[in-house]
Structure formats: C-alpha cells, structure tokens
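Only a single protein chain was left out; the remaining protein chains are all shown in position.
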C-alpha cells in the first residue's frame, strides 16, 4: 500500500475530515482527548494501513481486524466502537454512522490531490474544429479530435486521444480518460467520468430484410437518433452505448456503468441505476430507477423493468418485471461429471413430470 | 425527434421516394388525388413524427397508433391501409409491401445527407507510409496511421485515429468510424462499415504447454494466418475478430456483427449471417449462411452450424447443429428465493430420476 503524500503535504486528521466533502455526514472523535492533529499521509485497509494512514471498518465481519490494525486512525460506527474490547489501540477512532461513505469521500480527497497535478490546457497536437466551443478551464489532451459544433463545458478535461464528434456536448467538469469516443450528436451532462475505450453513439444494430440483395440480404437502418446522458454518470472502460434508431438512447442522472457493458439502441435507464461489468441490454428496453444489474446479466429487448429491481449476476431477463425485488436465473455449477449426469435429465423434465403424474394417478395421490 | 433538414433543403415526398434506393420496391400513393409535393424534413415513429415528417407502420400491433399519428405521410401495407377505419387523417399514405425496408432506405437517405457534409481529403496529421496505396476519393481522418503496403479502395473514408496495418486492404466505399484497428494482413471487401474500437486481426489465443518454462508454462503459438472479410459487412463497436493460426478467419458477404462480439481464430461465418451484441464464437467453428445468433450467445470451438440456424440470446451451443431451426438453452429467471429452491433440486436431478424409476417399478407403471 503506497503512502500517497509526502509528510509535509499530508493534512492533519482534523483538516482531512474538514476538507473532504463531509457536509451532512456525522463524524467526530470517539474520545475528545485524542489528538486529531496527527498527519494522515494515506488510506488503507485495516490490515495494511500503516502508522500514518487512516482506515475504516464498514463490514462488521472484519471487526476482529481492529485488534491488529496499526493505522493512525480508524473510522467506525458507534456500535462497532462499543464492541471493541478494552485495550490500548494505536489508532484514533473516528465515529461515523456511514463509515463506507466516509471512506469513499476520503479516497476522493486523496485522488483529487493527484488529479490536480494533471496537465491543464489545450495540447498543441489536439485538433479542434473552429466551430467547437470550449468553455472556461477546459483541458484537451494530446492527439484529441473535437469536431465541428461540439461543445465542452467549463472545467471539462479530455485525456489523450479522445474524439468528440460533430455537435456533441459534454457538460461541466467532466473527466474523459484516454481514448474515449463520442460519435456525433451525443449529449452528456455535468461531472461525467468516462473511461478509456468507451464508445457513445455508435449505430444501433438495425437491419431490414432486403430480398433485392439476394436471399438473406439485409438493408441497413441508418440510426438517426442520438444518445442523451444525465449528470453524474460514470461509464466504464470499453463500454458501448449505441445511438437510437429514431429517438434517443438515454441514461438518467447518477447512472453508473462498469466496464464492457453493452447498451443497445433506444434503451432508457432510470436515475441512479448501476450495472456491473459485461451486462448486455438489448434494444428498446426500459429500466427503472435505482435498479442494480449484476455482472454478465443480459436483458432481452423491448422489456420494461420497474424501479428498484435487482438482477443477479449471470441472469437472463427475458420478460418484463413490474414488481421490485431480486431476480435470479443462474445454472448451479458442479463438478463436471455431476453436472453431466444432472444436465442429461434436464432435457427430459417434461417427460419426468408426465411420468410422475401417471404414478400419482395410479397411486391415487392426486 | 429532431427535424433533420431545413425547409429549403427538404425534398418533396415524390422526390424522396425517387431518390432513395427504392428500385425494385413497390411504393405508390394510396390515393392518387393526394399531393406528394409536400416537403419531408425528417423521419419519425408513428407517435413522434411531426407534420413535416414521414413515418411507417411495420408492426401490425401498432396499427392503433395510425389513429393518432400526425405525420405528413405514413408508409404501410395495402392490408394495413384497408383495415384503417374511415376518417380524416392528416397524412398521405404510401403503400408498400415492405414498409420496414422502405423505412430503412429513407433513413439511409436522410443519414447520407449528413455523411456528405463530412470533411474529405487526407488530414495533415495522418501518417501514411510511402508504400501505401490510396485510390481515388479516399479520405483519411486526423491522427490516422496507414502502414506500409496497405491499400484503401476508392471512396473509402477513415475517421480519426484509425490504424490500417501493414499490407492490409480495404475495398471501395468503406466507412471506418473513429479508432478502428486493422492489424497487418487483414483483407476487407467493399462497402464495409466498421465501428469505433473494433479490432480486426489481433492474435488468436493459442498456446502450447511448454514444460521447459516450469510446470504450467505456455509457449505462444504465433498466429500467422489472416482475416478475410467479404463485401457489405458491418462490424460493431469494440468487436474483435482474431487472425487465424495458420489459415484465415473469414466473414462472408453481408455479415452483420453488433458490438462487443468476439470471433476467435479460424472461425468461418457464412454470407448474411447476423449476430447480436456480446456473442462469443470460439476457435475453428464454422457457421452457415443466413444464421442469426442472439445476444450474449456463445458457441464452443470446432463446431459446424448449418445454414439457417437461429440461436436464441444467452444460449450456449456446445455441439454441432446440422438441421436448420431455432435453438435455445436459457435458464428461466425467477424471484430469487424461488430460484434458490428450484436450483437446489437441479443438482439432484439424476437422483430424482432414479427414485422415480424405482417407484415405477414398485407400482408396476413400467
């Protein structure tokens, strides 16, 4: 675990808690006599954090690790603090009702320190159309391309080799890592974080059978809709969000997409919905607010999922879901030969049920 | 729904139908008295198209929407037209036996208008080897790299940051969006559309156990085959098609691949086969003509699929298929606790069948 800051750069614990975005979050020393003047150089897990780092307990099952922890300070709930056996611990205790959230905010604080050192300004190798609008404080990295009519909101930063297509718009304070691609006519809100290799606005997959091209021939349906993305959205590496056929594909505010996700044309994703990696959403499906979609799950096209639906990883959703809750459909794995024996029966289930019914009739059980 | 063209640019309905690629397609006014001189500025769905846009009915289940549609014109079949209740509709009716195909062609027409405004020529930041051949009318976008011995056919356009590797060939009138990568020795036919982030010709995944490197060590099998792709192929964003080990990986004419598909080394895909997003095809598998592979389906290696095979989304194909038809293997999802109860039994199916047999013996049912 690297210590992030040089000692002279490190804030005191008191300063750190004041400077991190903790407004509205309760956090205070467990023991008013303990000194919050200690300098904090980094952030680590309970077992790895050193004597000038801060750590946190968010998972109650790790409570025992508090006995060994060598950190300068540990964030925990009042409940966890009370459960701590009497003893002499090397760390100060920061009480907080949401230790995981406070950890997130401290990690942001340390990372912001790194982000602030990034180069600013427009790199001379970037190619920016005359008609593009760059608001105040925009940074454009090496070898970027910003096409005609594009607009970059104030404070937005493009890493190396990003492409912002014609008439596309990025809001304020967006962060595009290297090699992000926006096709033309893609609208992104404020504070987006877009990771390398993600592609927004490629053509949706639409073809009409065209017998004039011979049996099986296809005519491309040009995709003339766009992509509209709300504020505070994060999109992972190599994820693709296709443009709509006629209307827009939309992601609501606060949507979080992990890597290698596929969002097809005309999909609508509600606010604050989060999807783990490798999820595929087929065309024209609508997903509610605050849903979570587990890794490698797939949703068929033209479905509607209600708000607060939670899909387990690896599950195929093939029909609409109107009731909030958790839904699963994963084949249980087993040692290969066991699986073979059981899978062989799987294709005879309908027959098995018939035989069971016949037996029940014979025995008078039904 | 954006209106695409300014009024003065908009064609009349008559011109639009004449200029779109409608040769061989029947389409005519339902009512010869209606004026096809009206100007059409765009294309929309039945419910969104405005009074200067054209729409279409291709799905009979949407027939009721014809009653509310405010478009300037609607494409429909003669059958749908006859089923329309008497009344005063604001739109002209265009009769066509294939409304979905006609919609596709009109969308192409409107999109072509946008494409024609793209910048042409060789961008000065592009790096093009002396030995590369660029035929007439080729466009190369900013920061592209075209390596030695590569050839770009007449009218082919490269978006920003494309790489065409040594001795690779693109046919005529291809359109490469930003950030397409062709390794060396990749041959692509005419009129290909390649989307951002797709990678053609990366090494297939081949290793031979090499005990000289210690237990578990692997020796790389250098992949010395290529990739050969037919005419009229479209390949989606972030899709990968690996080069062959010794021979070529091939995609036939008119093949359409959606985003994030993986085509492994030595795979052969027949003409007009279409695959939805996130499909994986393992090495040396051969797929017939006019197949469709649903999203997130996976095919094992060394299989042969006949022509006209349709694989449902999410299905794992683990053996060859010689008979045309539709094949499926998807675990049905359920509420999580229901799934848990049923999945627990799944691993006991072989035992259940034995018990059923024993009962049948006892009862004399078999």
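For the reader, a short list of remarks on this structure follows.
By written order: A and B. Residues from 1 in each chain.
Assume a residue touches a chain if its C-beta (ideal position, glycine included) is under 8 Å from a C-beta of that chain, and two chains touch if they have at least 3 such contacts.
Predicted, not measured: the structure shown is a model, and the values here were computed from it.
The omitted chain makes contact with just one of the residues B:9, B:51 or B:318: B:318. Touching the chain that is not shown, out of B:163, B:176, B:194 or B:275: B:163 (per the contact rule at the top).
Contact with the omitted chain, checked across A:12, A:45 or A:77, is made by A:45.
Residues of subunit B in touch with the missing chain: 125, 127, 143, 145, 161, 163, 165, 179, 181, 183-184, 197, 199, 202-203, 205-210, 212-226, 238, 240, 242, 245-247, 260, 262, 264, 278, 280, 282, 298, 300, 311-312, 315-318, 325-332, 334, 338, 341-342, 344-346, 348-349, 352, 355-356, 358-359, 362-363.
For subunit A, the residues in touch with the chain missing from this view are 1-2, 4, 23-25, 42-45, 48, 98, 100-101, 103-105, 107-108, 110-112, 114, 123, 125, 141-143, 159-161, 177-179, 193, 195-197, 232, 234, 236-238, 254, 256, 258-260, 271-272, 274, 276-278, 289-290, 295-296, 313-314, 330-336, 339-340, 343-344, 346-350, 352-353, 356, 359-360, 363, 365.
We take it that only the chains that are shown with their structure count from here on.
With centres defined as mean CA coordinates, subunit B is found 27 Å away from subunit A.
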